[in-house]
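Have a look at the structure below before the remarks.
Complex shown without one protein chain; remaining protein chains in place.
Here is subunit A:
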Amino acid sequence: MSLAILHWSLFASQLMLGLAMLAALWRIVSGPRAQDRILALDALYVVALLLLVTLGIRTNSQVYFEIAMLIALLGFVGTVALAKFLMRGEVIE
């Protein structure tokens, strides 16, 4: 019984995360400003992280948690680089 609950709740959460990705995608594609797109990409990274966590629970494997950890640790590098590019015109001064 509890397995079934877990299975369905995982499916539901993954589906909702997928929808969240779609929402983020909408912001990336439509903009309108570059800042919107960058923030949306950052959100996309966070959602991907969560998706991988749920995937790890579903497959009972720790490997996915590590990918999630790396996204958490380094996923923001791209965002920072983009932000600096917008604010200062170049990434490394």
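A few remarks follow.
In this section, a contact is a pair of C-beta atoms (placed from the backbone, for glycine too) under 8 Å apart; a residue touches a chain by one contact, two chains touch by 3 or more; residues count from 1.
Quick note on the criterion: contacts and distances are computed from a predicted model.
This figure omits one chain of the complex; the name its UniProt record holds, of "ABC transporter ATP-binding protein", "Heavy metal translocating P-type ATPase", "Multicomponent K+:H+ antiporter subunit A" or "Methionine/alanine importer small subunit", is "Multicomponent K+:H+ antiporter subunit A". Where subunit A meets the missing chain, the touching residues are 11, 14-15, 17-19, 21-22, 24-25, 28-29, 31, 34, 37-38, 40-41, 44-45, 48, 51-52, 55, 59, 63-64, 66-67, 70-71, 73-75, 77-78, 80-93.
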